[in-house]
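My questions all concern the structure below.
== subunit A ==
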Amino acid sequence: MSGNMKQYAFFLGCIAPNRYPGCEAAAIKTSEKLGIELLPLKGASCCPAPGAFGAIDLKVWYALAARNLVLAEEMNMDITLICNGCYKSIWEVNHILKHNDELRDGVNEVLAEVDMEFKGSIDVWHLIELYYDEKICGVEKVRASVTRPLSGTKIAPHYGCHLLKPKKERHFGDTENPPMWFEELIDALGAESVQYRNKMQCCGAGGGVRGFDLTHSLDITNEKLINVQEVGADAITEFCPFCQLQYDRGQVEIQEKFGQAYNLPVLHYNELLGLAQGMTPQELALDLHAVDCKPFLEKIL
Partner candidate 1 sequence: MTDETWNPKIIAIICNWCSYAGADLAGGARIQYPPDVRAIRVMCTGRVDPLFIMKAFQDGADGMLISGCHFGDCHYLEGNYKCAKRMFLVKNLLKNIGLDDNRLRMTFVSASEGAKWGAVMEDVVKTVKELGPSPIKKYER
Partner candidate 2 sequence: MAETKEESRIGVFICHCGTNIAGSLSIEEVKNYAMTLDGVIVADEYQYMCSTPGQSKIIDAIKEHNLNGIVVAACSPRLHEPTFRTATEEGGLNKFRFEMANIRDQNSWVHMHDWEGATEKAKDQVLIAVAKARMLEDLQPKSVPVEHSALVLGGGVGGMQAALDLASAGIKTYLVEKAPPTVGGRMSQLDKTFPTLDCSQCILTPKMVDVGRHPPNIELKTYTEVEKVEGYIGNFTITLRKKGRGVLDPTEALERGIVGGGCNGCGDCAEVCPVIKPNPPFEMGMAPRKAIYIYHPQVMPPLQYTIDFDSCVKCGLCVEACGPEKRAIDLDSVDTFEEIRVGTCILAIGYDYIPIEQKMEWGYKQFDNVITGLEFERLICASGPTGGHLIRPSDGQTPMKVGFVLCAGSRDNTGGVNKPYCSRFCCMYSLKHAHQIMEKIPGAVPYIFYMDIRSFGKMYEEFYYRIQNEGAKFIRGRVANILEDPITKNLIVNAEDTLLGRPVSMEMDMVVLAAAVQPKPEAEKIRQMFGVSKSQDGWLLEAHPKLNPCGTTTAGIYLAGVCQGPKDIPDTVAQAEGAASAASIPIHTGEVQLEPYFAQCMDEICAGCGMCLQQCPYGALDLVEKNGRTVMEVTEAKCKGCGTCGGFCPGGAIKMQHFTSPQICAQIDAFLLKGEDN
């Protein structure tokens, strides 16, 4: 344990550890270089998925998310996570239960069955939020950690939805005046962030739509891809493995269903940061990506 490290319970979720392990590996390694130590949150489960699972029974959604929160409360440690979907479940349930006695009592009634109690003693952060926060890390520290600048690449940022919206229940401000803080973090890696039409639009995966009606879901994704391709981006980056899955595997599915090909590599910000800090594609398991990252890697390696 190093003295200056800020420690957080690292909530993994599902898609990062079970589909894109590079995100998990990169998050741990890159954060360490930024003074943030991610400790395993043992026994955590699915957040559970806000759209697909909350759609069926919000009460179970509150309770299962609360269970994950209690695990961190028992560690007496704030949670950090790398997925927008997880952020909605974990951050929002924490926020709601802290402020709504009726729901909190309901949840604690269930948790009592498994000898747990939600106390509301910790906070929840998205890792990208910590990176941008001057008090924790800040853009300059990110910039300083770069050993292999991603110069000459044009990268399209995707903010996703649940970290920023609904704005009245978040603390990131107006999403209509498109935020630019993610761009700052991308530019800090030596890459050039690019603007494209309808940047703040959804990737199309959420709310269980990907499972319910894949074609519909992909059509939304395709609209985003058209807008991204229009401005000549070399890659898309995001901070949500579910968006990543939708863009990455989605491109294969779009090619199958609509016959349109983009070959746009999709990288989680932590994967990009890993590359910029000198990690190899092998250390990031980029070969698990459905879209070949090579053209992009050739530009920087």
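How were these candidates chosen? In short, all candidates are chains of the complex that A comes from, given by their letters.
Here, a contact is a pair of C-beta atoms (placed from the backbone, for glycine too) under 8 Å apart; a residue touches a chain by one contact, two chains touch by 3 or more; residues count from 1.
Only a predicted model underlies this, so the values are computations on that prediction, with no experimental measurement involved.
Shown alone here is subunit A; of the other chains of the complex, listed as 1 or 2, the one that touches it is 2. The residues of subunit A lying in touch with candidate 2 in their complex are 168, 174, 176-177, 197-198.
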